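A protein chain is absent from this complex, but the other protein chains hold their places.
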Amino acid sequence: MNEPILSIRDLVVEFEVREGNLRSVDHVSLDVPKRGFMGLIGESGCGKTTIVQAILNLMPENGYIRGGRILFDGVDILSLPPEQLRRIRWERIAMVFQAAQNSLNPVLKVSEQMIDTVLAHRKSPKDEILKRAARLLELVRLDPPRVLDSYPHELSGGMKQRVIIAMSLLLEPEMLILDEPTTALDMISQAYLMERLKEIHRELGITMLMVTHDVANVAKAADRVAVMYAAKILEIGGVEEIFYRPYHPYTRGLINAIPSIVGDLSSKRPIPGLPPSLITPPTGCRFHPRCEFADDLCSRKEPEMEEVSPGHFAACHHWKRAKGE
Amino acid sequence: MRTFLGNKRALAGAAILLLYLLMATVGPYVVPLEAEQHPERALRPPSLEHPLGTDYLGRDVLAQIVHGSRDVLFVAFLAALFAILIAISIGIFAGLKGGITDQVLMTFVNMMLTIPHLPVMMILAAVFRVKDPFSFALILAFWMWAGLARAIRSQVLSLREREFIEAARLLKLGTVHIVFKEILPNVMPYVAINFVSMMRGAIVSSVAIMFLGLAPFSANNWGMMLNMATIQTGAIYIPQALSYVLSPLLAIMLLQLGGYFFAHGLEEIFNPRLRAHE
Partner (left out) sequence: MALLELRDVHKVFQRGWIRKRLGAHAASGVSLTIEEKGILALVGESGCGKTTIGRISLGLIRPTAGHVLYQGRDIWREDGLRPTGQLVHQDSYSALNPVRTVYQTLAAPLRRYGTPRRRLREEVRELLQFVGIMPPDYFLNKYPYHLSGGMRQRLVLARSIIPKPKFIVADEPVSMIDASLRLSILDLMLKLNRELGVAFLYITHDLATARYFAQEGRIAVMYLGKIVETGAMGEVLARPLHPYLRALLSAAPIPDPRLARQRRLMALREAEPPSTERPPTGCRFHPRCPHAQDICAREEPPLREHAAGHGVACHLAETLPQWRLI
């Protein structure tokens, strides 16, 4: 495993809502290895989108970073002045938001938007930009002459998504963050897009961080997976480790709750209970109210992240016992 | 409830409205109307015994304001009530029926909206010799329901698309149930907010008509006071009698302000909650 290009240390993010303070990210630490493809998975409301919003300080009005550091290439980007952060944004770390297809300007052609994007950050002759744009469009298997000359409404959802991804790579960033890139796409387009992402990862050697609630989607493309639940990271490990040898009861429960088109269905079952409130989260381990191994310790003390096997970390008091199952 | 108490606008508005309500209901018993005339005390500026001065016959202005509030508020309330009843009926009917019925009704509504209200109301009031507050309220209501009806209709149109209406149909619960149990409760918050606004509109229109002396059913109201003060006695030309002229005007302004704050405060309260649910 390579050195991390992005190191999140003890991040805390809160939202001020009517009912009080909602802690969406609660002392989260995560390393994204350089040139790796990391999948950050979790269900709705677990805080995964907030983490990536915090990385580039693109949070909604009522969101506040209350603590922690985010080290990119050794520099804490949270402490950077806005001008410098702006330079990192898009030039070194690019981000593709959820339903990004809708963020294309409907009155401009794709070529114009590509040019605008680059010129907003650096001076560059237009034909250079278009050359690179064409190369990137080819990388995502779009036909450059046709697509560059189109307006967004002339393209399908899947095509728009790929245009956005190509656009995000125009400034040759070192890292690409994607938030639910496959939403609103049909299944075949989704699979196609994941293949393109894998290809980009291979060809450009760029670090990828993909946030998704679709657990099965990361199985194919990611090499490392982090599991998030109720504002906390519960488990981190290589993709095979997470899927074949999960240590945290939540991870096992989650994988067991997802039906598949192959394999035995009789062992599949849902996780009992409901996801907790983030305004008044459970004491101790966040998952304990739903965990079959939970005991008194779990409700009192929050478990630390422990290395359960090389490169594989889990935050559970009883990981040794869970392993035996 | 909690949000209501926290919202300064709504509270301020409610306080003002409550004050007026008290004035209209209990006021007349607290501040008796002077029947006797004291011409020697006519058109005086505010003083300790007459906080708002005296009118052209020496009578206390404050007492007249207090007593005059009754008719104004009562008529405005009735007018808003009638207008809302008409608006709800037509709005829901048009929205649910759709098709030609809807088109016809909406054309009618649009027509109503383009006709200038005040002149027509004045003509109607003059022609029909408004003898009682109910017919007065009806005339006022007739011109006020149109805008609300349209708004209610659009709400109904969007509600119709919601799956719970479809579910009610699939469960064969019947149109009556759908109208009263499913649609109306969803429309009511909007109606409640608009009730106060409609009252404000009614106040303005009714005072205008009363000012012109076209509503002979009531002798004691702000409109008549203004009429007396300006047209009949020319009190506006006398500087000391300024409070006589201004009092009814200020009474109306303050009431409108209270209504405005209340209605907007209500809107603020209802809207974020609706947004939070979705």
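Order of writing sets the chain letters: A and B. Residues in each chain are counted from 1.
By our rule, a contact is a pair of C-beta atoms (placed from the backbone, for glycine too) under 8 Å apart; a residue touches a chain by one contact, two chains touch by 3 or more.
Given the structure is predicted, the values throughout are model-derived calculations rather than measurements.
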item	value
Neighbouring shown chains of the undisplayed chain, as defined at the top	A, B
Residue among A:Ala219, A:Cys285, A:Cys298 or A:Cys316 that touches the chain left out of view	A:Ala219
Residue among A:Tyr64, A:Tyr151, A:Phe243 or A:Phe293 touching the omitted chain	A:Phe243
Contact footprint on subunit A, counting only the chain that is left out	43-44, 141, 156, 158-159, 186-192, 195, 213-217, 219-220, 239-240, 243-244, 253-255, 257-263, 265, 268-272, 274-275
Those residues of subunit B which, in the complete complex, touch the missing chain	162-164, 166-167, 170-174, 177, 181-182, 185-186, 276-278
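We adopt the following convention: only the chains that are shown with their structure count from here on.
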item	value
Intercentroid distance (Cα basis), subunit B paired with subunit A, Å	55
